[in-house]
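Just one protein chain is left out here, and the rest sit where they should.
Residue numbering begins at 1 within each chain, and the chains themselves are lettered A, B and C in the order written.
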Amino acid sequence: MSRLKNVAHLPPKGWNSWDCYGASVTEDEVLGNAEYMAKHLLPHGWEYVVVDIQWYEPTARSSIYNAFAPLEMDGHARLMPAVNRFPSAAGGKGFAPLGEKIHAMGLKFGIHMMRGIPRQAVHANTPILGTNRTARDIAANNICPWNSDMYGVNPAADGAQAYYDSLFALYASWGVDFVKVDDIATSRLYPFFREEIEMLRLAIDRCGRDMVLSLSPGPAPLEHAAALKQNANMWRMTDDYWDKWHYLKGMFERCAKWWPLVGDHGWPDCDMLPLGHIGIRSVDGNWPHPWEPLGANNRQTRFTRDEQRTMMVLWTIFRSPMFFGGELRDNDDWTLALLTDPLLVEMHREIRKSWPEGSGNKDVVIWRAEGVSADYVARFNIGEVPVEGIPPHGVILERVVK
Amino acid sequence: MSRLKNVAHLPPKGWNSWDCYGASVTEDEVLGNAEYMAKHLLPHGWEYVVVDIQWYEPTARSSIYNAFAPLEMDGHARLMPAVNRFPSAAGGKGFAPLGEKIHAMGLKFGIHMMRGIPRQAVHANTPILGTNRTARDIAANNICPWNSDMYGVNPAADGAQAYYDSLFALYASWGVDFVKVDDIATSRLYPFFREEIEMLRLAIDRCGRDMVLSLSPGPAPLEHAAALKQNANMWRMTDDYWDKWHYLKGMFERCAKWWPLVGDHGWPDCDMLPLGHIGIRSVDGNWPHPWEPLGANNRQTRFTRDEQRTMMVLWTIFRSPMFFGGELRDNDDWTLALLTDPLLVEMHREIRKSWPEGSGNKDVVIWRAEGVSADYVARFNIGEVPVEGIPPHGVILERVVK
Amino acid sequence: MSRLKNVAHLPPKGWNSWDCYGASVTEDEVLGNAEYMAKHLLPHGWEYVVVDIQWYEPTARSSIYNAFAPLEMDGHARLMPAVNRFPSAAGGKGFAPLGEKIHAMGLKFGIHMMRGIPRQAVHANTPILGTNRTARDIAANNICPWNSDMYGVNPAADGAQAYYDSLFALYASWGVDFVKVDDIATSRLYPFFREEIEMLRLAIDRCGRDMVLSLSPGPAPLEHAAALKQNANMWRMTDDYWDKWHYLKGMFERCAKWWPLVGDHGWPDCDMLPLGHIGIRSVDGNWPHPWEPLGANNRQTRFTRDEQRTMMVLWTIFRSPMFFGGELRDNDDWTLALLTDPLLVEMHREIRKSWPEGSGNKDVVIWRAEGVSADYVARFNIGEVPVEGIPPHGVILERVVK
Partner (left out) sequence: MSRLKNVAHLPPKGWNSWDCYGASVTEDEVLGNAEYMAKHLLPHGWEYVVVDIQWYEPTARSSIYNAFAPLEMDGHARLMPAVNRFPSAAGGKGFAPLGEKIHAMGLKFGIHMMRGIPRQAVHANTPILGTNRTARDIAANNICPWNSDMYGVNPAADGAQAYYDSLFALYASWGVDFVKVDDIATSRLYPFFREEIEMLRLAIDRCGRDMVLSLSPGPAPLEHAAALKQNANMWRMTDDYWDKWHYLKGMFERCAKWWPLVGDHGWPDCDMLPLGHIGIRSVDGNWPHPWEPLGANNRQTRFTRDEQRTMMVLWTIFRSPMFFGGELRDNDDWTLALLTDPLLVEMHREIRKSWPEGSGNKDVVIWRAEGVSADYVARFNIGEVPVEGIPPHGVILERVVK
């Protein structure tokens, strides 16, 4: 029986470490943000705390990957938290202690993983747990183009499913509630990874614990929307998103393409919210200057308040998952108010259906939503001058009692 | 206000002249099939009678187009029924008399049209009704690759929408209930014709009469599913479909891609049902021998009874529109029984949601559906040998009371 | 026997009406430029006078095509010069009188033609000379995407070759020495038109007169270089070229791809030289403002003197055909000196082989050539600051005695 619909009744909301800490977040930082969330955001539906990529890489210090760097790994090709960054993982305990603490706050715990099997396991020919197979037997000679940690897994190989099962058994033992799987929703090198997605689905269904399955990066191919809906709870419909207006403007077009696929425990994903204090150790999102020194990106979001509100309204009315990307503890009052805006919180909970409508003006985009007890209309101005009373890059949101 | 959701509450069912008569059907043949439908099929939900392509081409005699042939046209670039084929159209009455007769039987009347404006109108520079523009002003220098009748219409041209409005005003006056627009859902030469689709939508919304909007040919691009759902009631998800197993087998893959887009007055279309007596004057569907003489294709459907039933169950459980393509008056009892099968008729009416499921056997495809008062499970064998009690190319269908 | 190698022993040099007069040149203008060429340029190897597109369109007045405009045509689907523009063509004499005058000056006469058969001939079903076929029998339902004059010709149709033969018989009777065939070297809609190119080749070989065959537009596909070399004397390796630095800079990359294909009566073509007084009635080449009023483009070339010299050296050392695009009679002394520069004239005549070389500096491009009695080295600076003594956008050219 699939666990797909045991979770994600609504678009998931939470925090993710990428936009502020890149590949280098530490246990203290995770816990600090969790505490903030438990105190300020949980009553408003924010509940997931997600540790993003390379928690197994001891030398990670930004969002730049150290090519071919050795990774922390157990004897069965399963990556383990780097103890220098996650001290509670010492003694082989993995993320279990961290998961427990997060659960104790009433929150849910999420981790990132890459499609595939560590390349170092393949070169070391590590045995696969519960089989008489080794990493070389199940590895596929395909790679992620932007990260050198993993090989793919060959779906036809004996031991392949057992490998993914062994990963999720471990994650279940850690209390993981949410898995963001990367290098799988789109690939610039290979066809759609349908079979690895199906292996992940099966591994979750077998692991003894419900978990949200989130697929990255994007844009996921609309052509394969049916397979995404059958296996995952959310998938990126966009490449990495950052705090520049052109990214936000582009999202209107993506939402206009994906809205018929929204709902029923499956949520096309507009990517994280680069709000508040970001770029602390991440150096992404600053194109075309990725080579700037660490700290050069350390900033408050570059979005104006109108743009921030436009983003929150669009994500909410479209029903995208929402993961705050900033250091929560540095939020100012305005930002906190935005995250806890009662109308947005209501809309997240109440909307059952939404769609865009033409407006006769190419700069005015209208979205309508039907909720349980009210309807909602958002009128966005994506142009550069005020129009129909809406400021440029701004939005007017209305609640209509039925 | 859009008329989109005034129609097609269920997937439309009816008859279409293409599979038996190609581009050459006559008034008598249309009426004969309508009478049969009224008598035998209407109580089972079959209601549309559709005259397919080139009713304006006096010399059409098969499914082969006479390249650059002169067409019957009024003084405003609007094609008119060829009187030698549709005698009741004499005196400029168009399809009004035929529409009336079909309505009198309790049925609905449909016609085919091509995207664009007749090339002969452009060369004659015909005026556009209700404007001071001419055909050359609004024509776009783009063409259908497989038929030489029309140029496209330039959406940016003054008079373009007025032209489409004038077409649908005429069709409304004829009592048209269903329009199959061709050369528009996919193109092998040009990008997606979103703007011409939007002009069609607007023309229907303004014409004073509800009409089902059906788009051909296929495969329509899944990438543009949202635009299809916002403007049309059905669209072809496949190229022309004929009575060979490989076409039917291929449809399982297409249904597996499109199922999340089914419903809410928008129906991905598996194309017509090439059943019963077909190929009477059509010479298509016989590839690779399209050059065979007229009459060489005259046949009973080549599908076996298992295949026919498989097709009917798949179209029904997927919720495709269903248009019978054979000469209805030549149906044998078995074929009539298939079209009026009580369980299939119930499923068409009752299903609210359906989806495919993996089966662990690549030859066994399972579809499940939820209905108002019962659920349904269809287990198809798409392989060449019996499996799990299902004959090759066959299906076992179950009704499960909730 | 092919006439391919009877002509174009060197890259052809001449004048073409497009850059100054667009589709609207007149007889007087052609003759005026011819006289200038005979007097000033012929001794330096410039010899072809080419009337570009739409000499058969009476209402042409710029470089913008009047969509679907009626064309001057004889009774056999052959386009004829518009007498209001070419008075000597009156009485059905076509271009024969103009050709004669040009020959009398010691020059050679060229005309433009489009691939295919006039659409108006197809709609009128005009007979094809010397056959019992008509335009509809041989027309192919394919079109040029940027001009509405013609349909393609179906190579498999009986009468197709006869049609092209009838065209070239007419052109031979006019004394045509050079044919620029358009809509054939590349297409944005269709695969490579190999068969129409072969029909053209055969028609020339049969017509009784040697003619240079030039194919447009570009970029011609390098993938089909062999077919180009077997059938044509020159073909465009670039889309339309104008007097902006980015076009000229881009040509270095194209030359670097095509140089091994240069020679033996086949010349990859860098397109016309937009020098001197251009844009007189052409409104092209001013992107992104094509809508500007007639006359707005009327200008001296926007190229600086360094850029003009860079262009002339590159065209010469690469061995491109060279067709001056400006109104010759308005040349200043500097421009005339450029066209008659003794070293460039020598290089055009003497070079047997040339190729680019890496330079260790991405802004410095080196070309070397071997001539009969000397070698040549050109060092181009394609960057924005002086380097190695070469000004930005400039060139240093050396002659090395062997």
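The rule we apply is simple: a residue touches a chain if its C-beta (ideal position, glycine included) is under 8 Å from a C-beta of that chain, and two chains touch if they have at least 3 such contacts.
Computed from a predicted model, the values in this text were never measured in an experiment.
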| item | value |
| --- | --- |
| Shown chains touched by the chain that is not drawn here | A, C |
| Touching residue (missing chain; options A:Arg136, A:Lys244 or A:Arg368) | A:Arg136 |
| Of A:Ala8, A:Ala82, A:Ile102 or A:Val122, the one touching the omitted chain in the full complex | A:Val122 |
| Identified contact with the non-displayed chain, of C:Ala8, C:Ile138, C:Val181 or C:Ala225 | C:Ala225 |
| On subunit C, residues whose C-beta touches the chain left out of the figure | 198, 222-226, 229-230, 256-261, 355, 358 |
| Subunit A residues touching the omitted chain (full complex) | 67-68, 119-120, 122-123, 125, 136, 139, 141-143, 145-148, 189-190 |
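We adopt the following convention: only the chains that are shown with their structure count from here on.
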| item | value |
| --- | --- |
| Arrangement of touching chains [line / ring / star / complete / other] | line |
| Closest chain to the centre of mass proxy, which here is the mean CA position | B |
| Distance between chain centroids, defined by C-alpha means - subunit A, subunit B (Å) | 42 |
| For subunit A paired with subunit C, centre-to-centre distance based on mean C-alpha positions, whole Å | 56 |
| Sequence positions of subunit A contacting 2 or more other chains | none |
